[in-house]
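Note that this complex is displayed minus one protein chain, with the remaining chains in position.
We call the chains A, B and C, going by the order they appear; numbering starts again at 1 in every chain.
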Amino acid sequence: MARILFFGRLADLAGGRERELHVGDSVRNLRELVDLIAKGDDTLGAALREKSVQTIINERISSGDAISDSDEIAFLPPVSGG
Amino acid sequence: MARILFFGRLADLAGGRERELHVGDSVRNLRELVDLIAKGDDTLGAALREKSVQTIINERISSGDAISDSDEIAFLPPVSGG
Amino acid sequence: MIRISTSPFDPGRELSVFEKNAGDAGAVVSFLGRVRGEETETVVTVLYLEHYPGVTERMLGELETEARGRWAIDEPLIIHRVGDLKPGEPIVFVCVSARHRRDAFEAADFLMDYLKTKALFWKKEITSDGERWIEPRMQDYSDVARWNERDKDS
Partner (left out) sequence: MIRISTSPFDPGRELSVFEKNAGDAGAVVSFLGRVRGEETETVVTVLYLEHYPGVTERMLGELETEARGRWAIDEPLIIHRVGDLKPGEPIVFVCVSARHRRDAFEAADFLMDYLKTKALFWKKEITSDGERWIEPRMQDYSDVARWNERDKDS
């Protein structure tokens, strides 16, 4: 099962900060993962597709966009620290 | 008696931070005051004439350069706070 | 040093400790960010902050390393609150020590610009009128862009 993390307003939309998802052969990359999530929830899907949303796979930024069942995928809306 | 104050290295040269001086008719302005002080001490006189030395009369900067017997005249070398 | 704190901290005490360990540094600059109780037309009752545990800390460590490469500073201190904060409570505290004050000022300024726009924190204002997630102001983005412009200049 892949581990999906939502932060900030994305967690509110997803109804939780964390979700376990079976990523089968039909989901090989980020775009397909978002498509899968969007199937059950149009609003969340649209939010994840916003340009300002960054993605971190296995705790690394820009580590490609290939996805497998053992990955942790985090969706990050614009940050606001300090 | 006018009250003369020396700060920083000028106090070291003058051998003290404060000096009372009778300012008679022959001393009407700052230049003449410095001339009077220089009479007794060439080194101090030269130091007081340095361009970097500022003067404050009666606790105000640039309040003219007229001097009388009731004044407080402070000689300030370059400052170094903070 | 990086510290993500789930409970309130006292910036004064932190400065005392930092300063006592500052060796022969001539300058210490600190920045404290606090929860404001009054925002435009609303009263904030709680500020909720979350982060990405592990990843946030690692990226802040990389930020400290970058600051130390740019300026002649010692290891900075960054403390950042998460959880529910009340108005007046410290959110973030940054301390930078250096031999000379320009380095300390610029590095602290730089760290704060990055904390505001790049560090992995998200905050939500809970006000008398409801909740809203905060995003950086345009000013924050132009503040952080200063440091890239400077790279181009040099």
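The criterion applied here is as follows: a residue touches a chain if its C-beta (ideal position, glycine included) is under 8 Å from a C-beta of that chain, and two chains touch if they have at least 3 such contacts.
Bear in mind that the values here come from a model prediction, so they are computed numbers and not experimental data.
The missing chain, though absent from the view, touches B, C when the full complex is examined. Residue C:F105 is the one among C:Y48, C:F105 or C:Y141 that touches the chain not shown.
Remark: the residues of chain C touching the chain excluded from display are 10-17, 19, 22, 24-38, 87-88, 90, 99-102, 104-105, 108-109, 112, 139, 143.
In the full complex, chain B contacts the hidden chain through residues 5, 7-9, 11-12, 17, 56, 59, 74, 76-82.
What we mean here is this: only the chains that are shown with their structure count from here on.
Between the chains A-C lie more C-beta contact pairs than between any other two chains. For the pair chain B and chain C, the distance between mean C-alpha positions equals 49 Å. A separation of 27 Å divides the Cα centre of chain A from that of chain C.
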